[in-house]
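Missing here: one protein chain of the complex. Every other protein chain is in place.
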Amino acid sequence: MTSALLEANNLVRIYQIRRGLFGKPTPVRAVNGVSIKLMPGETLGIVGESGSGKSTLGRMLLGIDPAQSGEVKFEGKPMAPPGTAEWRALRARMQFVYQDPLAALDRRLTIATQIGEPLNIHKLIPKEHRAARVEELMSAVGLRRDQAGRFPHELSGGQRQRAVIARALASRPRLLVCDEPVSALDVSIQAQVVNMLRDLQEQNRIAMIFISHDLKVVRNIADRVAVMYLGQIVEEASSDVIFHSPRHPYTEALVSSVPVPGKILEGRRILQGEPPNPAKRPSGCAFHPRCPLASDICRTSAPDLRSIGNGRTAACHLVPGETAPVAA
Amino acid sequence: MIPNLVELRSLRVAFDGVQVLHGIDLDVGRGESVGLVGESGCGKSVTWLAALGLLPGKASVTGSVRIEGREICGGSRHVLEEVRGGRIAMIFQDPSSSLNPVIRIGRQITEALAIHRRLHGEAAKTEALRLMDMVGIPDARRRFDLYPHEFSGGQCQRLMIAMALAGQPDLLIADEPTTALDATIQAQILDLLVQLRAETGMAMVFISHDLGAVSQVCERVCAMYAGRIVEQGRMEQLFAEPRHPYTRGLFDAIPRIDGPRQRLIPITGTVPNPKNLPAGCAFSPRCGRAVEACRSDLPNLEPIHDGRRLACHRPVPVVSAPPVRTRTLEAV
Amino acid sequence: MIRFVLTRLLRAVMTIFAVVTFAFVVLRMSGDPAQVMLGPDVPQDAVDAFRKAWGLDQPLWVQYLAYIKSIFSGDFGVSMRDKVSALQLVLERIPATLQLTLPALLLKLLIGIPAGVYAALHRQSFADRGVILLAIFGFTIPSFVMGLLLVLIFSVILGVLPSGGQDTWMHSILPTITMSIGGIGILARFSRSAMIEVMGQPYIRTASAKGLKWSDVVWGHALPNAAVPIVTIVGFMVGSLIAGAVVVESIFSWPGIGRLLVVSVTNRDLAVVQCILLMIAATMVISNLVVDLLYGWLDPRLRAQTAH
Partner (left out) sequence: MTSADMAQKQSAQPQSARSGVLGLISYLRRHVPFSVGLGIFWLAAMVLVACFADSLRPYGITAMDLTNRLASPGNAAHWLGTDELGRDVLSRLIQSIRVSLVIAFGATILSAVFGTALGFAAAKFRGAVEHLVLVLADFQAALPFLIMSLAVLAFFGSSMLLLVCLMGFYGWERYARIARGLAISASAQGYAAAVVQLGATPTRVYLRHILPNVASTLIVSMTLTFPEIILMESGLSFLGLGVQPPETSLGNMVGFGREYLTRAPWTMLAPALVIMLTTLSISLVGDWLRDTLDPTVR
């Protein structure tokens, strides 16, 4: 069994929100004890609503945001602290794709120069071959040769995102963390970019962490999916199973809230109440205020993530553990 | 046939000489709910902003917009103001920035009540509180005097719906109301819209690029591309067998949550720039079924045998549509 | 809300204190006032006597402490030249300056803001271009040139208005206009851009979609939002009123604080200069404080962030 490419165990991230100039800072636990294992070439989808901490987790896995406790290991070695030379050298092997491509690109430089920038930074290939490599990358992501000299604002949303992905692949990374990479795109363009991402991933055996609130896209691109709620993973399973037969009540509600074109969904489980505020964390299980099946134990003690058979895990008192058969 | 509530006839809009809307013909019956789907830039929001005269000054709007036979397109400002909120109300996409940040939400609701229902003072407040309860704002009494930034995105959207209902309109235009919201909150708002329509019997136009959301609330659907309606028909008809290649492409491109994990089927190319639209049918460069005729003359929207209206020279055949995709749809 | 006020008050006091200290140190270090006051050919012991009398011979920080103590006791030192209490000298001149600056401020507010708002609502109209032109003029023509031009036209050529002195109210017309033209231009341009930015916001479209009359949309929804940035620039203008008076009072030989400052600066009259500096800094800081408080009242989001 090859060793995991990326391993993180019970990461915790606490922000200090300061109320006013001299107001006392209130600590907010954006990520509250998350453990993840990712094999080379595997794609892990992370879904959750706003405030679930999925973006923060993505940044922690890349070592951008420091973790208050817990640690991240890349290829077995602990992650170097940000700002150090090893951390920068490590960037060549792991890359980040943002949601808004226009913000991630420098307005003043043509996309060809920006795609080739990682090559200059890490001096991967001799200078004379870099132009050819850029061209190869551009055609890999479906950009035409004549678009090399254009500025970011002269391209469409989809083309810009392709340029960002080409730049991310320039240094042949082993890991790609994408935070809502296609949410800003129209459906038809979204499909183009998703297909391209999967092809490139398979050709170069890149492991990928795909963060999104859109369950439909994650279902089609991820091997495994982790559902997050208020800084914790509440359920994790393979993407074939998790949305077909969700175990955790929150996953169930999430799946039932996804409208399927052409079919009016009757009797859906619609969650009442508002998305949780990380600053005011409910007692016990964080989901109990909105959970239709909440009982006393849910209100008092927080369930931990337990294995519930055939490689699935869930964090809920009502979901029976590994031993008992899977109840309704 | 009871007369239509609203009839748009060859509605055209141009910004600084660039034609964005190329003649929209659309009817909305009393109490009916119509979906307007299409990708960004196809002009679906511009259609209704133009109809209500909400476009900025430099936009030139031509064509006819009739409410129960009364023409309002190009009408005097007084006429339009009386229609807006009173006969046709509109809610928008980004709830947090569509409410005035420096005015209490209570006053923003009673303001509409004062204009359209002549309610003032205590009577207006009680009616506003009733509306807030109706759209599901928890303990409205205490939150009547709060400001918009003290509400979540979902609650702001509910407040906007309450404001729209204040004038007891006959038609509610919902312009991408759920796009900026989380999935669970989106489901709540869609459910609320369906329930409100049942209670008040008002007609609704639901504008969105999310076909799933549209199919939850609409009886009839129009697909738009590059400033024109390309296909229009009953929801079940259109979703079961889309005949226009673009509508079919839209359905195939949507990733499925049920069923096996498979590659998506994108529509190649990108949306044309309104400044230089291709000759003939605007979709021809991206259309797999395009023939010579498609690239030369523009198909116009004609009714076809099953009551649908279609603008295509070579629509997707009905019977022989073999791809697995449609079959799994029926199976679900 | 209280903490919001307290933090602003604390910052105001600190800034005044910093300005006073800075002025004190700079003035004391910059050469020996005694030498200037008594003239170059005065014998050395007379100079020493003078320095001793004014306490100038003590080390700097001793003088500083004495100065601070005296301020709190309301004694702002005595003018070396006129042997009169500096504070009293300054207080005499305040009405004259106010007679100029207050009408100028009113003119700026009453003409600048409405012109800017009107131009924003009627883009590309002649009013819009007029405001832009007025703003450029206000921005590029220095107040002294404007003053001299007005004197040239109205006093020299037309002979309608007096060019200097403070006898009748007619005398205050030209100086007031000179002070306000620049301000009107800048305020108009600023309110115009603030209004244009607000009119493009989504909540304005919601307001008109509710069926509000155009005037209600502008007065009820747009202006309260445009008020926040406009209040900032007005606060800054109020603060720098007296600074503006310095030049204008010199042109029209108007016996106000500005002129007194120029005179006492050239004569190295330390106490008077410091007293005026303190007063100007105080008006600056107080106007900023008022603006901050207005913020809290005008924009509830700010109150929420800083208060509870």
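Just so it is clear, A, B and C label the chains in written order, and each chain counts residues from 1 on its own.
Rule of thumb we're sticking to: a contact is a pair of C-beta atoms (placed from the backbone, for glycine too) under 8 Å apart; a residue touches a chain by one contact, two chains touch by 3 or more.
Nothing here was measured: the structure is a model prediction, and the numbers come from that model.
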Output for the hidden chain's shown neighbours is A, C
Touch with the omitted chain, as defined above, among A:L5, A:V28 or A:A104: A:A104
Determine which one of C:P103, C:P175, C:G239 or C:G256 touches the chain that has been left out. C:G239
Out of A:K73, A:R91 or A:R198, which touches the unshown chain? A:R91
Chain C, residues in touch with the chain not shown (by the definition above): 11, 15, 18-19, 22-23, 26-27, 30-31, 136, 139-145, 148-149, 151-152, 156, 236, 239-240, 242-243, 246-247, 250-251, 261-262, 265-266, 268, 273, 276-277, 280-281, 284-285, 288
Which parts of chain A face the unshown chain closely enough to count as touching? 62, 64, 83, 88-92, 95-96, 98, 103-108, 117-118, 121-122, 149, 151, 153, 164, 167, 171
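In this section, only the chains that are shown with their structure count from here on.
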How far is the middle of chain A from the middle of chain B, if each middle is the mean of its Cα atoms, in Å? 32
Whole-Å gap between the CA centroids of chain A and chain C: 54
Which stretch or stretches of chain B touch chain A in the complex? 39-40, 152, 154-155, 182-188, 190-191, 209-216, 235-236, 239-240, 249-251, 253-258, 260-268, 270-271, 329, 332
Given the complex with chain B, which residues does chain A contribute to the contact? 49-50, 156, 158-159, 186-192, 194-195, 198, 213, 215-217, 219-220, 239-240, 243-244, 253-265, 268, 270-272, 274-275
For chain B, which residues are in contact with chain C within the complex? 52, 54, 57, 77, 81-86, 89-90, 92, 94, 97-103, 111-112, 115-116, 147, 149-150, 160, 163-164, 166-167
